[in-house]
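This view holds just a subset of the chains, kept in their places.
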Amino acid sequence: MLRLEGVTKSFGGKRAVDQVSLVVPTGQLVGVIGRSGAGKSTLLRMINRLGDPTQGRILFGDTDITQLKGRALRQWRARCAMIFQQFNLAGRLDVLNNVMMGRAFHVPTSRALLKLWSDDEKAQALSALESLDMARLAGQRADTLSGGQQQRVAIARALVQEPDIILADEPIASLDPRNTKVVMDALLHINKHFGITVVCNLHSLDLARSYCDRLVGMAAGRVVFDDVPAALTDAVARDLYGLEAGEVVGEAPPVLMPVGARPGFALAGS
Amino acid sequence: MSSPIALLPDAQLRPLLDAYEASVRSRRWHTLLILACVAVAMVLSSISAEVSIPKLLDNIHRFPSYIIRLFQLENGRPVWTDVAEWFWGLPRWLRLLGETLLMAYVGTVLGVIGAFVLSFLAAANVAPSRWLRWTVRRFCEICRTVPELVFALVFVIAFGLGPVAGVLAVAIHTVGALGKLFAEVVENIDMKPVEGIIAGGSSWPVAMRFGALPQTMSNFVSYALLRFEINVRSTAVMGFVGAGGIGQDLIEAIRKFYYSDVSAILVLIIITVSVIDTLTSHVRHRLIGLQEKH
Amino acid sequence: AEAQSWKSTYPELVMAVVPAENASGVTERYAPFIEYLSKELGTKVMLRVANDYAAVIEGQRNGSIQLAGYGPASYARAIVTGVAVEPFATTVNNDGTIGYYSVFYVKADSPYKTIDDLKGKNLGLVDPNSTSGNNVPRFALNKMKVNPETFFSKVTYTGSHENAVIALQQGTVDVAANWWNSDTDSNLTRMANKNLAKKDDFRVIYKSDLIPNSPFAYLSNLPPDLKAAIVKAFNDAPTKDKAAFDKLSDGKDKEFIKVDAKYYEPVVELIKFIDQLRKQKS
Amino acid sequence: MPGHFPVDLDAVRGRHSEHFQRFGRRRQTALAIAAAAFALLIFAIGELGFFDGKLLAGLGRLAEITGLMLPPDPKDWAHVRLFSSALLETIAISLLGTLAAAALALPLAFLAARNVTAQRVVRFFSRRSLDTIRSVDILVWALIWVNVVGLGPFAGALAIMTADIGTFGKLFSEAIEAADRKPVEGIVSAGGGKFLGVRFGIIPEVFPVLVSQVLYFFESNTRSASIIGIVGAGGIGLYLAEAIRTLELQQTSFIILMILVSVALIDYVSGQLRFAVIGRRGVVS
């Protein structure tokens, strides 16, 4: 069980995450939604301890994550896989080695430093890549990959970690429909079959509604919505994203109304 | 075609412009302040250094005089009229050059190994602990501030005359100098890949090896080779401990005004440096992956 | 009126000195003397302490340094490379001697009595630029018909006079060249004072001819009356400003005496001999 | 918890055999090079006499000798004043020389950088001239400038400047080559010329590196400073050389201590400056 208690993160004077309290039971698939800049990425980063909360605590079971140090901290991170919005791959390494980084906690440092991965480890990485249709590219340098290919490498890295919880920051932003489906199905699958908790930032409300057990809506760093997907009515979504009534939420049919007429949107013409 | 962007009315624009100006103002003052400080420091230094531009311009015609003399043989003819005479010492110089390269190699390699390890401990963005970082930085400072000459002297008294003392002195200095430069390269990396690896629970060395090192490698190589070049020259200092090499012959030739010898030895060194530079350019470009032009 | 003529061409005279091998605090030593010179000559004298005499020689060559204090060998180097300078003064030591010596040391407990005993042993010289530590010893060996490169099994440049002594002590070399003023003033006595060596551990087996003291030289093309004024100022120094003069050498010197180019001809010969050795060494 | 991937090793190996070679071609080459470098190191160490037993024997005496340097002692206050003013002088000269060198080297560096200058010939000649400038001993530069401006600090600053142009040119150009391509593309794609791409795409990114290099050489020139002594400009180097030459070990260590303090100061200031540029962004370990 993951429990956030009054977690806050400030940058300079600005509060990117503001007094967030949440309890995520083990095995839940939680979608985090909200406008760009709402603090979703910052929240996930704190759970993985890539940033320390300015205030508040994060607990996993009885362990206070925010107090972990050294090996215990590394172990927590190994149990809590993170998929980054901007992939965070090592551009000058090849795909396979990037994925192997997900196993690094379990491999003795000396062996890892020399890239002496065992055949089993390589096979595992390659299988993960295969499941994402990326095994062909295992030898290519990460910085020459297409956007979606990079994203899938990042996902494979998280999968080979065999984590207890997965934090996915817009894991399908750069993916085509087929790969979107592959990835979301994979997340759903490991969530349902292995009881792994998944916290996933999503921009697509359709996907959020279809895949998640629960949705958390953020705005300006605060949690403003927390309920089952069915409760996310169009009205609520409109509120969350600050849309006007009459504008369609989700991936919408064509809108050819005069856009200039909307306040806060100053394109010329019309 | 008119602009696809409608300019906001002034009333709406003003506050935005002001907000922007306000947010960059302090930064701008910062920059101006730094620039002003540098300018003042330059002026004060110029006074202290007795800079006199008129003197420079009046006499700049003498700039080539020494250089021209460098290219004259003892009998006053230009060096290229008698290349055999110009390079009369070639066998000896080549031997010395070889010795020098060997000494510089050992000094540089030992130093680079030390600096490599220390740099990650000393870099603010990745250092595992604050006090360790502080200690390492001070240690590097001592290593590079105590002159090679002093280390050499101490080692001579301890280990006796010979290349060992000189090489060790060079190695220690290299640790200090490269430790700092390497650390600053590490401080300038993109942290995203490091985060990506740390987030998987990797140990610190692994994160450095795969997240940081690939980004720093080409800079490390370029600094290490520059240091190698510098060390080739600083072996001249080792003449002091009985292991001079080509540097000592060069200094001797300069001091004794054996002009053609100076130019001949310089030509050898220039060739060596150019060869090193060319070879390593290839290595670095492969590391960066600069195949693509734009 | 005549005096005015050179004062307008030389509103400032530059005097350059190179610290001698064994001197410290050159700037402080020279400060009162420069003041004295300025006063005597009635024109500003500017001191430049250069760590390398090559720079001083270049400066004299292009005329930007009018006066220079050289070592005997560096003066000779200036002459040999074609700089038009004339020596005009040198110092006389308190004991009336006007130079110093180069010596060969061996360890006191070693059996060697003469150079001949050292065939096949290791020789330690100081550095290729040192007068007393290289040039004079080589010149002397040459006069003994000894070619150091073949006679000794190895000739090492130890880098400094101190290193030469240390190398001898550690057995790296069997015989070492060094400078020697008198029994109470030599590199060895100074090291002994600093606990870096024991004087009694070593024994002198050869002492060279006298090496003349360091000359002061001016540019040959200075106006004759300026030259005369400079010489006079130097000669008068011990009487007119004894404090300034004494400071130059901690009172170890008695006075300046006038010298000329002829006086240093042996040193120039020595340097030419060394130059001619150069191409044999490869 | 069970592994998520009960992987069929043989099947995977069959499909991707190329990744299962323990030592692929690239690895072999890397290993060969490393082995050769190591062998050369061992050979060289032997050749230079590291193994003849003196090293161990001498270790014990290191402490003894270091003891002779302690405690640092300037002798008297007059010396402290003397050293301080010499140190300031030295700092001034090297600041001037270093900054001038940096300013002159920057354009050359762009000519020598492969991702900025496409013409091979231009690159070749700029790199070779940088090599030449660097190879010429600073003593030679000093003599050249003494010919122009006479003995004195000005000649020292000029000598430092010329000698460092070669070094900066090389270092700057290599930092530029290592810069990320994406921001430049962003600017070039909007019709910005090469200058703008460099100014806004590369400079902000490599600026901290350049600053740290310049500051390092400033520090290094202050430290070594021998060249300033050679051209008759006094400076702390003169006193240091003198103290070493006359074996005034305690005075030597005092001067070193003074330099150390100023180096630490420069280091501190440079750290602040650089972080002002790149922003403090670390990760927790």
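Just so it is clear, A, B, C and D label the chains in written order, and each chain counts residues from 1 on its own.
Everything below uses one rule, namely that a residue touches a chain if its C-beta (ideal position, glycine included) is under 8 Å from a C-beta of that chain, and two chains touch if they have at least 3 such contacts.
Bear in mind that the values here come from a model prediction, so they are computed numbers and not experimental data.
Asks: Could you list how many of each labelled chain the entire complex holds?
Replies: A x2, B x1, C x1, D x1
The rule is simple: only the chains that are shown with their structure count from here on.
Asks: Which two chains are joined by the greatest number of C-beta pairs in contact?
Replies: The largest set of C-beta contacts joins the chains B-D.
Asks: Among the chains, which one keeps its Cα centre farthest from the Cα centre of subunit A?
Replies: Here the answer is chain C, farthest from subunit A.
Asks: Calculate how many whole Å lie between the centre of subunit A and the centre of subunit D, each centre taken as the average of the chain's C-alpha atoms.
Replies: Comparing mean C-alpha positions, subunit D is 41 Å from subunit A.
Asks: Would you kindly tell me how far, in whole Å, the mean C-alpha position of subunit C lies from that of subunit A?
Replies: Here subunit A and subunit C have centroids separated by 78 Å.
Asks: Quick one: report the Å distance separating subunit C from subunit D, using the average Cα coordinate of each chain.
Replies: Chain centres of subunit C and subunit D, defined by C-alpha means, are spaced 38 Å apart.
Asks: Residues of subunit C that touch two or more other chains: which are they?
Replies: Each of 52, 54, 58, 62, 160, 196 in subunit C touches at least two other chains.
Asks: Quick check: what residues of subunit A touch more than one other chain, meaning two or more?
Replies: 50
Asks: For each chain, which other chains does it touch, given as pairs?
Replies: Touch list across chains, by label: A-B, A-D, B-C, B-D, C-D.
Asks: Touching residues of subunit B toward subunit D in the complex: what are they?
Replies: 30, 34, 38, 41-42, 44-46, 48-52, 55-56, 59-60, 62-63, 65-67, 70, 102-103, 105-106, 109, 124-126, 128-129, 137-138, 141-142, 144-147, 149-150, 153-155, 157-160, 162-164, 167, 177, 180-181, 184-185, 187-188, 190-191, 194-195, 198, 204, 218-219, 222-223, 226, 229, 233, 236, 243, 247, 250-251, 254, 262, 266, 269-270, 272-274, 277, 281, 284-285, 288, 290, 292-294
Asks: Sort out for me which residues of subunit D touch subunit A in the complex.
Replies: So the residues of subunit D in touch with subunit A come to 1-5, 7-9, 12-13, 15-16, 18-20, 283-284.
Asks: For a test of understanding, state which residues of subunit C touch subunit B in their complex under the given definition.
Replies: Answer in residue numbers: 52-54, 57-58, 62, 77, 80-81, 127-129, 156-160, 163, 166-167, 170, 172, 196, 275, 278-279, 281-282.
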